[in-house]
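Only a single protein chain was left out; the remaining protein chains are all shown in position.
Right, chain A next:
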């Protein structure tokens, strides 16, 4: 399969701090990749690099096997904070990208009916079609996040970038949204990159999980999870192989954390 995203020896520094260095990663077109790592490992920098919002300090970022030099228009993004516009209804929020992205922005008036239909289709998948005319303040956190997901997909992006989209939700809502996301992905088969702290989330949703090292971040390990049949459900969680993978990844990330000398810490705290 062709690679949609390819990072070759990429480094990114903010002033003197090196956020990522020698990062190598490939994401096959139509696949679902997850990136996990200890906090502050430069996962958000990865988001900015792949979307072209920030140029790499060195190395190259390739999309469709072509090096990029600015924002790429094929991306949809969703973050931990749903960031809905409070003056717009659910439907209007979902339609926002179509008012901006080319070529749809020039067709927005003419094709409005078609676009609204498209938005309603997405809202139906996430179960919010009856909330199209509600305002964000009338929706719960989980519902807002679903709207944010619809917004990131309305312009039919080839690449969906998710930066801890379920991080602020409660456990039940989170698992519910994993299935929502899986359903959409199985239906539309876009390429997805999910940045997360949650190992089960990463393994459950992705075809491949990349583990990043401590700052400066680079990929230290990639775990293939295509063996778990799709659609995945609660049975996946009790698959011994699944749990084994969780344990392995957890050990890997623990090893990536800054070593803490237990003896010296105890010595300091003991009077």
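Convention: a residue touches a chain if its C-beta (ideal position, glycine included) is under 8 Å from a C-beta of that chain, and two chains touch if they have at least 3 such contacts; residues count from 1.
The rule we apply is simple: contacts and distances are computed from a predicted model.
Between the listed names "Protein lplB", "Tripartite-type tricarboxylate transporter receptor subunit TctC", "NitT/TauT family transport system permease protein" or "Phenylacetate-CoA oxygenase subunit PaaC", the UniProt record for the complex's undisplayed chain reads "NitT/TauT family transport system permease protein". Only one of the listed residues, A:61, A:119, A:143 or A:162, touches the absent chain: A:143. The omitted chain makes contact with just one of the residues A:155, A:174 or A:232: A:155.
Screening A:79, A:178, A:204 or A:242 for touch with the missing chain picks out A:79.
For chain A, the residues touching the chain absent from view are 48, 51-53, 71-73, 75, 77, 79, 81, 83, 85-87, 96-97, 99-102, 134-135, 137-143, 151-152, 155, 161, 163.
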